[in-house]
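With one protein chain removed, the remaining protein chains of the complex are shown where they sit.
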Amino acid sequence: MVRLEPDELRPAEALERFIASLAGDGAVVSFVGLARATDDSGKAVTGLFLDCYPGMTEASLDAIAADAHARFQISAVAIVHRSGAVAPGAPIVFAAAAAPHRRAAFEAADYLMDRLKTDAAFWKREDKAGGAAWVEPRQSDRADRARWSD
Amino acid sequence: MVRLEPDELRPAEALERFIASLAGDGAVVSFVGLARATDDSGKAVTGLFLDCYPGMTEASLDAIAADAHARFQISAVAIVHRSGAVAPGAPIVFAAAAAPHRRAAFEAADYLMDRLKTDAAFWKREDKAGGAAWVEPRQSDRADRARWSD
Amino acid sequence: MKILFFGRLGETIGREIHVDLPAEGCTIAELRARLAEAHGALAADTVRACIDREIVPETALVLPGHEVAFVPPLSGG
Partner (left out) sequence: MKILFFGRLGETIGREIHVDLPAEGCTIAELRARLAEAHGALAADTVRACIDREIVPETALVLPGHEVAFVPPLSGG
């Protein structure tokens, strides 16, 4: 269940659908990321634009989901990611993992997000009063990603 | 947002309500626990009964939520927990944490679950073909709980 | 006075029983010993007593107006 969503992302619906798809797992961990209303320096962000490369972006999400499956004792993964214009406060990403045991589900969801924050094929523009700025992963995102290096 | 739910627990609604209650947080981590269809020895469970002590049980959930607030840089916590008869596969617990940064939200949700699994004031009975059995926390739950000892 | 039971105890003893309490009260230990005569399960030291919905030690004094309960070990959620 990996999907690029050009329109509104509804986390509750995504969670509902994910749970309905499961067969006997006891633990579901999900992450919802909402667009921040400020940038890293505290400046107001009036909107976010997520540029994607059709085909390549989906493939990057699929690869992250497959890596999580290979790495953890999980039975299902979901990634639903916005593309296009996202308003401040609106959901950008829903990522979830299901497993028989909660530890694996927590670790896999954590891993999904660390990977998505650095390796998902998006180009993000923050629109602000002073103009727009294209952003790169934070140093903290790179450090989080490095936690999972083999 | 801490609630004991004697009737059906709807995780998607709980998530929706939790997200709607937030003001500016970027990260929401939620856990959904579903009743297992088998016990630890693999035997089929036909139903689960969660006995609670009105007043004491809610207080135990409130205390766990307060401890999470004190321990992590989070801005909101939700716990919705079933009581009474729960069918196999049905949701038992929804626990969520929201924070400006995802690491705190993940850790707080993880913490909430480890605490709930050992310190929530419930008495759980598994109904099986051979009869019913009241259960205590697993050794693995106690070990998970011990991760957070001061 | 009403005494409440939960979990396995609620099933074997019933959700509540009524007992007469001395006007000057008694300790949990004394109350437990009395109740255990009829309900042996209450003698187990894994069974804890609550006064007004808080777990209390055996030395705690039960007074008229208190809500007293006996509970098995928590199962957790």
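The chains carry the letters A, B and C, assigned in the order they are written, with residues numbered from 1 in each.
By definition in this document, contacts are C-beta pairs under 8 Å (C-beta built on N, C-alpha and C of every residue); 3 or more make two chains touch, one makes a residue touch a chain.
Predicted model only: the values in this text are computed from it and were never measured.
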Item to complete: Using the contact definition given at the top, list the shown chains touched by the missing chain.
Response: A
Discussion item. Please identify which residue in A:Phe18, A:Phe72, A:Phe106 or A:Phe122 touches the non-displayed chain.
Written reply: A:Phe122
Practice prompt. Go through chain A and note every residue touching the omitted chain.
Written response: 33, 50-53, 55-56, 59, 81, 92-93, 116-125, 134-137, 141
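One rule holds in what follows: only the chains that are shown with their structure count from here on.
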Worksheet item: Where the centres are mean C-alpha positions, what is the separation of chain A from chain B, in Å?
Response: 24
Worksheet item: Centre to centre, by mean C-alpha position, how many angstrom separate chain A and chain C?
Response: 50
Worksheet item: What is the distance in Å between the mean C-alpha positions of chain B and chain C?
Response: 27
Item to complete: Could you check chain C for residues that touch two or more other chains and list them?
Response: none
